[in-house]
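Every protein chain except one is present and positioned as in the full complex.
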Amino acid sequence: MSQHVVPPRVYFAVFAALIVLTATTTAVSFLDLGPWNTVVALGIAFLKATLVVLFFMHVKYSPRLTQIVIAGGLFWLAILLALTLSDFMTRGWLPILR
Amino acid sequence: MADTAASAAPTGHAGSRDLQHHFDSLEQQRDASSLGMWVFLVTEILFFGGLFLAYTVYRSRYPVAFAEASRHLDITLGTFNTAVLIISSLTMALAVYSAALGRRKAIILFLLATMALGGTFLGVKAVEYTHKFHDHLVPGAGFRFPGPDARPAEIFFSLYFTMTGLHAAHMIIGIGLLTVLVLQARKGRYGPGYYTPVEVSGLYWHFVDIVWIFLFPLLYLIGRHLH
Partner (left out) sequence: MSAVTAPPAVDLPAEPRVNYLNSTYGLKSWLLTRDHKRIALLYLASVTVFFFLRGLFAVLIRLELLTPAGDLVQSETYNKLFTMHGVVMVFFFLIPAIPAVLGNFLIPMMIGAKDLAFPRLNLLSWYIYVGGGLFTLWSIVHGGVDTGWTFYTPYSTTYSNSHVIVTAVGIFITGFSSILTGLNFIVTIHTMRAPGLTWFRLPLFVWSHYATSLIMVLGTPVIAVTILMVGVERLFHLGIFDPRLGGDPILFQHLFWFYSHPAVYIMVLPAMGVVSELVTTFSRKNIFGYKFVAFSSMAIAVLSFLVWGHHMFVSGQSVYAGLIFSILSFLVAIPSAVKVFNWTATMYKGSISYRTPMLYAFGFIGLFTIGGLTGMFLAAIGLDVHVHDTYFIVAHFHYIMVGGTIMAYMGGIHYWWPKISGKLYPEGWARFSALVIFVGFNLTFFPQFILGYLGMPRRYHAYPEEFQVLNVMSSAGASILGVGYVVPLIYLIWSMRYGKAASANPWGSTGLEWDTPSPPPTENFAVTPVVTGDPYQYSPEEVEVVG
């Protein structure tokens, strides 16, 4: 845990960015971008989350261990999603042999 | 051959009432508290993760139905709530800042603001849930969905209620945590030497905000561009 005290102006800047990104994601959702709608929406969400994690949660100023812990959690979620989807995405690839 | 020698430094308090007896220093205590909260947040990632998995599987299976169902959610209230939570994260961060500087009144002010915003969020959610109930969109015997995709739409709403319900439960716990912090702050407990509980509760609060940052587009924004 850092004793680094983040100056409020950083918080306000991040806050402004988050509000702008929220407005953006809502507005963009009304445009038809085909499959890119989902990509953009998730991309913006990741960006917002990253800002919160780095600045509001001080991870930018935190020890390496904290970053490893977070990366680990996300990686494990990725395992859950990827391996389960490997089942659902490949169902029906192989025809049932008679 | 391995050896141990008695340490020259006897264990004992750093002299602070904030130091728990089994820790050797305030810094060790702080590191432990922070790591503990981060490990806990990882468990929360996996906890919500199971629901995100269910969502991903079903959305990829029934994209049209999910988009249809999503349009029945109120985008204005959803966007408003997202903004409310972002403001609450700001006030929470400022509460931690105030605690680091030992400004008692500011700590309490920002904590109360965060709680009020959290309460607002919950209020809006209650309104939304009531609307869903009146529109017969609560899964179960009373579920009515126009169109051919009623069955997968019911899955959407099952996930909607479970995910937002779980999120709301976490908000309520968060507000409870902040209440405790306010009571402690009034007694002047927090200052530059010791404000760990505020910082650690802040981590929890921001995490709950992040969950909503993902829930919002995944639940509310799927099908807006169609029709």
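Lettered A and B in written order, each chain numbered from 1.
Definition applied: contacts are C-beta pairs under 8 Å (C-beta built on N, C-alpha and C of every residue); 3 or more make two chains touch, one makes a residue touch a chain.
Nothing here was measured: the structure is a model prediction, and the numbers come from that model.
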item: Candidate in contact with the missing chain, chosen from B:D18, B:D31, B:D74 or B:E128; value: B:D31
item: Which of B:L53, B:A83, B:L112 or B:V182 contacts the chain that the document leaves out; value: B:L53
item: In subunit A, positions touching the absent partner; value: 65, 72-73, 76, 79-80, 83-84, 86-94
item: Interface with the undisplayed chain - residues on subunit B; value: 1-7, 9-11, 21-24, 28, 31-32, 35-36, 39-40, 42-44, 46-51, 53-54, 57-58, 61-62, 139-141, 151-152, 154-155, 157-159, 161-162, 166
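Quick note on the criterion: only the chains that are shown with their structure count from here on.
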item: Where subunit A and subunit B are represented by their mean Cα positions, the distance between them in whole Å; value: 15
item: Residues of subunit A touching subunit B in the complex; value: 1, 5-6, 8, 11-12, 15, 18-19, 22-23, 25-26, 29-33, 37-38, 41-42, 44-45, 48-49, 52-53, 55-58, 62, 65-66, 69-70, 72-74, 76-77, 80-81, 84-85, 88-89
item: Residues of subunit B that touch subunit A when the two form their complex; value: 30-31, 33-35, 38-39, 41-42, 45-46, 49-50, 52-53, 56-57, 60-61, 75, 79, 82-83, 86-87, 89-90, 92-94, 97, 100-101, 196, 199, 202-203, 206-207, 209-210, 213-214, 216-218, 221-222, 224-226
